[in-house]
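Partial complex: the chains shown occupy the same locations as in the complete assembly.
Labels run A and B following the written order; every chain starts at residue 1.
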Amino acid sequence: MKLEHNQKLLFIGDSITDCDRAKPEGEGLFQALGNGYVAIIDGLLQSTYPELGIRVVNKGISGNTVKDLQMRWQEDVLNQHPDWLVVMIGINDVWRQFDTPTIPEKHVYLEQYEKIYRELIEQTKPKVKQIVLMTPYYIEANMNDPMRAKMDEYGQVVKRLADEYQAIFVDTQQAFNDLLEHVYPATIAWDRVHPDHTGHTIIAKAFLRAIDFAW
Amino acid sequence: MKLEHNQKLLFIGDSITDCDRAKPEGEGLFQALGNGYVAIIDGLLQSTYPELGIRVVNKGISGNTVKDLQMRWQEDVLNQHPDWLVVMIGINDVWRQFDTPTIPEKHVYLEQYEKIYRELIEQTKPKVKQIVLMTPYYIEANMNDPMRAKMDEYGQVVKRLADEYQAIFVDTQQAFNDLLEHVYPATIAWDRVHPDHTGHTIIAKAFLRAIDFAW
């Protein structure tokens, strides 16, 4: 597995990452990691590699877009000095264009998304050992659905950035696509965004596969 | 308008109808009609025809299927002696097949849906002046979406029953379809089922149009 002894692994993102984590710190006793995919990953890491002493920190905040990450990047990423940084952002950047179309201040369009995202990576890359970029997703099988199509564009930006900066790439959308061959989206998430425990497990497994986790 | 002086208009259905109405009675002071389409209809009726003294009663209960309606039909419909009965049921009958596919006890399949629905109409028709049947709906533009397609089948049953029993027919699915030419479903309802105030207004307008309400 790619994670090494005593490394610090920091996750940042939106409500999918947040999942009621402890604030402001996002680590420690009493479900400090929340109840989403970060906790599942931590549970699997600690139970499988207890000898490694991996330190997991959750810095997700519900409702965040890449613009919100930018505003708290110094405090919540750089000041934390992680060895690994994992980012999953973009769902709200897209979703606000569809659920509140008349409020453009809340939208983050594709160009701005890529620009800010790139800046964040550039200022961070020299300071961490490894970056993992996870695509945003939309749990909808119909690729012609306008929001799914738009989300795919954002996911392609993430893929391109991962390629460019040699980051580990995790395609969460693809992971959900595989599931949707067997179940309808509402089984996992009424709103196609906030998944149940199965959906969080899917995200966790996609991440763990990408870091060569050995079950 | 088809409603006449002093008539009693009773709505029955699921969470779309319920909307936090007063229980058990569903009429009276203090937002007793809830905050959904029933309240909008009442507000428009009372403000436009204050001289008619229409009495509106809301008997929706969240989560109900047509099987649940059957169990409380005597108490909540027949014992109330309405002049008009309005029914909107079927969303949960379908939804449970998609969000909890492994629990068949919670599913109401098409044949059973029609059979129970028909029985309810037959025992009620002789006792009321008018029956209005509103289709269940799914706020999804893609007609090939499996749940939308299934919901349409249930809507066709409702249409057929309305024709057979000379009930007034309200096609709520069609009303949402018209809207979806301009807005994405998530603008109205993240889960494509529980609409915001705009969505409830669409249902209310579809009903009012069907009874020749004059703005």
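To be clear about the criterion, a residue touches a chain if its C-beta (ideal position, glycine included) is under 8 Å from a C-beta of that chain, and two chains touch if they have at least 3 such contacts.
For clarity, every value in this text was computed on a predicted model and none was experimentally measured.
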For the entire assembly in this structure file, with 2 copies shown, the number of copies is 8
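Going forward, only the chains that are shown with their structure count from here on.
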Rounded to the nearest Å, the gap between Cα centres of subunit A and subunit B is 40
Listed in rising order, the residues of subunit A that touch subunit B in the complex are 95, 98-101, 142, 144-147, 183-184, 186-187, 190-191, 193
